[in-house]
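A protein chain is absent from this complex, but the other protein chains hold their places.
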Amino acid sequence: MTLHQIIPGEDTKPAYNYAYLDEQTKRMIRRALLKAVAVPGYQVPFGSREMPLARGWGTGGIQITAAIIGPDDVLKVIDQGADDTTNAVSIRRFFERTADAKTSEATDEATIIQTRHRIPEAPLKAGQIMVYQVPQPEPLRKLEPRETETRKMHAWAEYGLMQVKLYENIARFGEVTTTYDYPVDVNGRYVMAPSPIPKFDNPKMHMSPSLQLFGAGREKRIYAVPPYTSVRSLDFEDHPFRIQSWNEPCGLCGATDSYLDEVITDDRGGRMFVCSDSHHCETRRADGHRGAMLADASALHLVDDKQAKDKVSKS
Amino acid sequence: MTTMIHVENVAKTFTLHNQGGVRLPVFDNVNFSVEAGEALVLAGASGAGKSSLLRILYGNYRPSSGHIHITHAGRAIDIVAAVPRTVLDIRRRTLGFVSQFLRVIPRVSALDIVRDPLLARGVSPDEASERAKAILARLNLPERLWHLAPATFSGGEQQRVNIARSFVDPAPILLIDEPTASLDAANRDVVVDLIGEARANGSAIVGIFHDEAVRERVATRYLDITAFRKAA
Partner (left out) sequence: MTQHVSPQDLGIDPDPLLSVTGVGRFYGERIGCADVSFDLWPGEVLGIVGESGSGKSTLLRCLAGIDAPDAGEVLFRGSGQPLDIYSVAEQDRRRLMRTAWGIVHQNPRDGLRMDVSAGGNVGERLMDRGDRHYGKIRERALDWLTRVEIAENRIDDRPRQFSGGMQQRLQIARVLVSEPKLVFMDEPTGGLDVSVQARLLDLLRVLVRDLGLAAIIVTHDLAVARLLTDRLMVMKDGRVVEQGLTDQVLDDPHHAYTQLLTSAVLSV
């Protein structure tokens, strides 16, 4: 049952428009999106609406999704890499109810993937659309508080100051310590905030076959990276950009090439590293990949893994 | 002989605007020339305007009227009408001013001060150092002072550094204001010799010397400027 069916009204006439936003607003957002796609990395202002959830919970991303979603779409929502956290579940349900959308946790089934903090580990395909929730769209904001000035800096590609920030990092810590929302150069023109994804995910944006859309609800900005567009992480010739790496594989699925979260397992210093992309990890386990700590994790009810449980009970 | 300085109808009057606009005429109708190889000594009582005239020749004071043609780079140029950077170029290459006071530059050694004009004229650093050391030695400046900045030197020592700087590579025209004022007899002799050598090498010299003995030894000609005093 969907929201517009259960709200009482005249006969079956829905109380809400399809996908919550009215058609004029969607059109306005689509116009902004077209402009954003035409000028990769450029922040397009848009008339951000009030949404039935607090700002900071992804209202920018939700408005974009609402403007592009249709009845044939399959929506996946990621929060911190997981499909099952509160925010992801709420947003998924919101579109199930307001847009009759089919939802999925499988990356390759989704046509729209709305995300906060991660890009899925599975490679994206042509025809898929990534929708990023963005808290602060302006990569220069912490360096230059004046909006009038940052606009000029973007307009004329005056990006020396951005480089000064990286210089400061290296001077102080020997390396660039920015680990998420790491600034990128889009299409050799605009410097862009990739939203708070780990820098581990930055290379996935480069020449991606998918369309990538970014929405900042509170800051009222939309920007985009069209398919097959160059996205280069800023660096120095002698301090090239590097992604994070871990000394051990995922404790559950044994993956050595995914982004890992550290999980504290007890109060005696026990810990394990697991894939932050929950769907990726599950898929690998279903395919038979086994991590070193899968049995322990299962025993601790950290994962619901029948085979592992069986193994534990047998032993 | 080459005329190095030609002064034509120069007059100078100071107007003190903040003291009721009082006008102080210094001199009027000054006309003279100085040839290369000459040493013209300005004579006249104290307050007659000798120093003012010297400063006018240097382009430091601006005459109220008249012209001063200086032979610079093979041309006669009116320093009164010249634009500032031309005046600076004339001073850099043609016109030297030797005063009794050294403009002390903090933290620059005596040797570097003396070497500087040679370097500016393209002499190699090694040769410049050799020539600078030679003239400092000749002026009896103790070697231990050469590498120190002259700010703490005595008046006489500073004066010798200043003279060394002016005579290490004498300009085609030298304007000299009391160079021997606080020097002992031996050093005074060295200065007189230096002036003589510069003149022998073709420099035109205009100077003020209070010490009569020095004056006698330096001068090839006298100019009494009392004659130019304005009839007030």
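Points to keep in mind about this one:
Lettered A and B in written order, each chain numbered from 1.
Operating definition for what follows: a residue touches a chain if its C-beta (ideal position, glycine included) is under 8 Å from a C-beta of that chain, and two chains touch if they have at least 3 such contacts.
Owing to the predicted nature of the structure, the values given are computational and were not obtained by experimental measurement.
Of the options B:Arg23, B:Arg62, B:Arg121 or B:His210, the residue whose C-beta touches the omitted chain is B:Arg62.
Of the candidate positions A:Leu53, A:Val74, A:Ile170 or A:Ala292, contact with the unshown chain belongs to A:Ile170.
When you scan B:Leu24, B:Ala45 or B:Ala76 for touch with the missing chain, the hit is B:Ala76.
In the full complex, chain B contacts the hidden chain through residues 6, 14-18, 55, 59-62, 67, 69, 72-73, 75-78, 82-89, 105-107.
The chain not displayed touches chain A at residues 152, 155-156, 158, 160-161, 163-164, 167-168, 170-172, 235-239.
One rule holds for everything that comes next: only the chains that are shown with their structure count from here on.
Note: centroid distance chain A to chain B, computed from Cα atoms, is 79 Å.
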